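Dropping a structure here in structure tokens format, bear with me for questions.
One protein chain is absent from this view; the other protein chains keep their places.
Chain naming follows the written order as A and B, and within any one chain the residues start at number 1.
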Amino acid sequence: MILRGLWRRRWLSLIVLVVAILPVVAGSLGPMYTDAARTTLLRETLDHALLDHRGWRVTSVTDTAGRLVEHVRAPFLLPPIQGAELLSPNDKATKTYPLMWVDGQCDHVRLLEGRCPEAANEIMVTGASGLKVGGTVKLRLLRESGSDDARLTPLRVVGVYETDAADPIWYGRSLFPQTAGVTEGNGDPLLTVPDTQAKSVVATGGVVGVPGESWVSSAIVYIDPQKITGDGLALLESIQAELRGLGQSRQTTTVFSYMDDTLAAVHRHLDSLSVPTTLVTLQLVALGWLLLFLTVRDLVAARAQEIALARLRGLPTLRIWAFGLSEPAFLLLAALPLGLAASFAVVQRMSETLLRKDLEVTVDGFTVLCGVAAVFGGLLATALAARQTVTQPVVEQWRRTPRAHRRAWVVDGVVLAITAVGLAELVAGGAITDTTGQRASALVAPGLLAVALAMIARRILPLACRALFRFTRTRGNIGAFLAMRQIARGSATASSVVVLAAGLGLAVFAVAAWSVTSRNYQEVARVHNGAETVFVVARTDTETLRKISAAIPGTAPVIVTPGPPATLATDPALFAAVALWRPSYGNDQELSRLVAKLSPSAPPPRVMLSGDRIRAHITTPPLPEGWSAILYADFRVAGETRPASIPLARPDARTTVHEWGLPRGCLTAPCELRGLRMEVMGDTGTNFEDRPSGSALLTKLEMRRDGRWTTVDAGLDDPTRWTSTSSTADGGLPLSFDPNFSESRPDTFPDPMPGLSSGTAAGQKLPGLDDVYFSGYESVATTRALPGLNAPGVVVDLETADRVAYGYSPKTEFQIWAAPGRGDEVRDALRRDGVPVLGMRTLDDLVAGYTSQGPGLALLLLIISAGVAALLALGRAVLALHAAARRRTYEMAALEAAGARVRPLRVALLLEQTITLSWGALTGILAGLVAAWAALPRVPEFAETPVTPPLDYSLVPVPVIAVACAVLVLSLVAAAVTSELLLRGVQVDQLREAPA
Amino acid sequence: MPQPALSCQSLACRAGGREVVKDLSLEVMPGERVAIMGPSGSGKTTLLTTLGGLIPPSAGRVLVGSVPLDGQPSLRRNLTLVFQSYGLVSLLTAAENIEVALRAAGRPPREAIAEAADVLGRMRLTPYADHLIEELSGGQQQRVAVARALALAPGVILADEPTAEQDKVNRMLVLEALMAAPAALVIATHDPEVAERCDRVVELRSTAGVR
């Protein structure tokens, strides 16, 4: 019998079914979407992670690393890549080579000549190593098996290979310095087969198992991002803990991994996803319940007669309730599977377009539970809606004079009070100090505001119409006369206004939030990336980087050192040409003008030496009794980050020429003289006042290279080239004995460095490229943001920074920036030039990354579902008005029969619908805008709020206006169409029947 | 010879798929009162609505004066129907219902207000003038419907069971008021008292016919 009843009221039943689906969809969408988003976050983080951030490299000097990781299994782990490595100088000790083999190495290299090694003691080399096929290499540590005195194993070169340094098999290590053009340091790996390891012996100086002098076996375990899902996170963490423990517990085992960083990043993102998503889901479910409440009220009211009849017949209360709720409950239960199916379809669509294409969406137990909870809440809403009809005295049904009833001011008052308090807290800053919760709770603002304003609005409209009663009674046409009264006294007015305002408020807020957030994402990405495409290259040196950039037009060399404060060293002119800049960052000035002040005009040349010995000609005055002096020279040596110091001379009156050995590194590559220090010491018993004064004079410096001495171009007699304070009229560099002036350095860089700063406190020092010797800087201009820096920092000239530094810290990142639009070309050019690219970041990647962070995903969910909800709300409002008006078409027919023309009737209908819908729409739009103004600055947009650039929360007018106009137009169209349909439905046939 | 206020020739009406009136010819003179009687379901309402021009006849035609009714909605304004279900706008007050009908017929608003008050007084409805229709009892609503018809003062009033809800006192009131109107009256009724006061009675049989 339920089905027949539903069929009788089929349109209303259908509407209830559709509306019932909404809370189920909203409730189950959240969890499913969160699951998908979680998996997305995990996969995205892993996809974009550097090689050593998404796997582990377990090494051991004693055990086979592969066996150590054997028991670590998970569906998302790739099989371990095993290998082993022995670092040894060659027999002439001219170069140290890593001798290594790696699983599947032949598939990851390209053979330029020869073949892959197959037998023991065969190796293949890179082109840059200079070794030839057929040649032999002997390594000091590798001996043929036998006694310790056995001969060095000859390794035959059978092939020449080249490879991509960024191939996962190399785990992101800088293994190919020779190919990269670095002349000092290790050579490129000699690739061999495991048999070589088995069949030879490592000549160790001492104990077996000492790292560095024996084979190190390694196993690289990678995570396959395509196979990991959100549920796998716990397993991943336990694996990480286990492997980390492995590395810590054994001295001979080391685990190289940045997985901790990756996991930390994932957690940050995940934490920022759940709260916003939950809040969004709750608001949508609440909106769904509101819609359901109103619609079920209509359905039950349509059955009021039957219910009264049942009560008249004396059925007990419970059965009355069951009878009254039977139809809506049936629809609700039918809505559960339908809603879950719809939810599934929606999440699938959303994940395909917005998240990742490789996700499988599943409906798990929790989702079903949420759907059931939504249905349960819907049942409660239904019971509430039915309450009036089911419990009202039976006689009311048939009585004409309505009883006086209390107005429901209490509910209004409570809602308004909550909203006022909530808003005040949002705008004024709130007292709760929990940052995440407080900020995410800003997402509740639109719902609260919309409901509060809707409650006010629904009371105002009838009052306003009532005020026009007298006016329309004595003037105007009957269209307005009828419309005013229908609105003021009609039952559908209030609910339509509320529903429309609530739905639209959410939607407008969502649009505003999304447009502002998108804009912020773009801006932040622009600043953080700096250029449209940034290529991360291997860490070499400034000159190499410059050469790479010079070879490719439309690029800029950049070295970034994280701070605080962060430093970005670059070529100013190229930087200005390539970086993404907005004049508003820096007082409306162009970047080229700002960076022009960074490079010194004509820096003096650096003092470079190479060779094995140095000679200094120093004229020294006699020193007082008991006093002696030592002159130290500080050098910057390539490949190191600390200066090398030598005691160059012991100046005394009798000796003029002093000689000493240069630091070892000066043999293979030029090193730079960075300073001279005179230290004066007195024997015990000497008085401080007797210390020597005056200065020695350094007249010449020579260096010996390959046995020949050459003069060093040090500009000793040029006062502009040295920073000592005394004059240099004497044809040399005075080296003072006064402790206050005992240091001189070549004046190759300005001190403090000029820098373009953003957000840094004055007086801070920069870590410099070496991250060891902090140098001061002078801010030539302060800007609000600097391209390439995501923290307060300074942009300095690359050359100057290089002159200040003593080396390159491992923390620095060497980058090549590509001008807008040239990303692909530059990538190809880099590949062509054989430059190993370790990573590539584009603007779009960053923006996509923000979007896939927690807050971004939550906002996506908001905007999509708010849009659907708003449409449903509009539909519901229109239908309610339509249904209410339909009951009156019969009256309209009678009025027409009594002589009214159709036009005023059309006007009346049109006015009524238009005014009610527009009023509701305007209220919703206002609520959305106010919510955006109040709450947007507090809504989290990023998982970690960027420190720079400052985020802009001013509303983007175009989308909001577009949506508002679209909604108003839709409302008007709906009103017009409904009125037309109603008028057409004015059938005089109806006049034949008595109303029920 | 004076023209009939309303007449029909060989009228046939269909309702719910069957013919309820077959070959009816009738003439109602101005000021004449005609009662249409017959059991329920015999088509009284259908006949009235057809005579009122609200639905087209399946055969024959209706004339107002000498002009055929079909396709001339303006002529309908000389006819007023009092429906069995009153046909009042439930969200308007009694007074407003009459005012809106009068204004629809072309009276200026202030006149409409005055006339409405007057006719409501004649129907002893003045205390209920500002009550919403949905607040009035059935009998009161019926009287408002009659009042509306009277206020419009058309040439022909077609009334469908105008006294069904009334008790003895008000039945008289309604009847007196209807009879006092100058319009030609066609009343569908099953009340023999009403039929007594009419000039003529037309009986409809369920097999449709005229007597």
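By definition in this document, contacts are C-beta pairs under 8 Å (C-beta built on N, C-alpha and C of every residue); 3 or more make two chains touch, one makes a residue touch a chain.
Just so it is clear, contacts and distances are computed from a predicted model.
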Missing subunit (named according to UniProt) among the choices "ABC transmembrane type-1 domain-containing protein", "Glycine dehydrogenase", "Tryptophan synthase beta chain" or "ABC transporter ATP-binding protein": "ABC transporter ATP-binding protein"
Contact residue for the chain not shown (choose from B:9, B:126 or B:170): B:170
Candidate in contact with the missing chain, chosen from A:144, A:261 or A:306: A:306
Residue among A:319, A:642 or A:765 that touches the chain left out of view: A:319
Touching residues (missing chain, whole complex) on chain A: 1, 4-5, 7-8, 305-306, 309-317, 319, 393-395, 398, 401-404, 994, 996
Contact footprint on chain B, counting only the chain that is left out: 38-41, 137-140, 164-170, 190, 192
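To be clear about the criterion, only the chains that are shown with their structure count from here on.
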Length of the line joining the C-alpha centres of chain A and chain B, rounded to whole Å: 77
Complex interface listing, chain B residues touching chain A: 15, 45-46, 49, 52, 54-55, 76-77, 80-81, 83-92, 96, 99-101, 103-105, 109-110, 113, 132, 134-138, 148-149, 152
In the complex with chain B, residue positions of chain A that touch it: 400-402, 473-475, 477-478, 481-482, 485-486, 489-490, 888, 890-891, 893-895, 897-901, 904, 988-989, 991-995
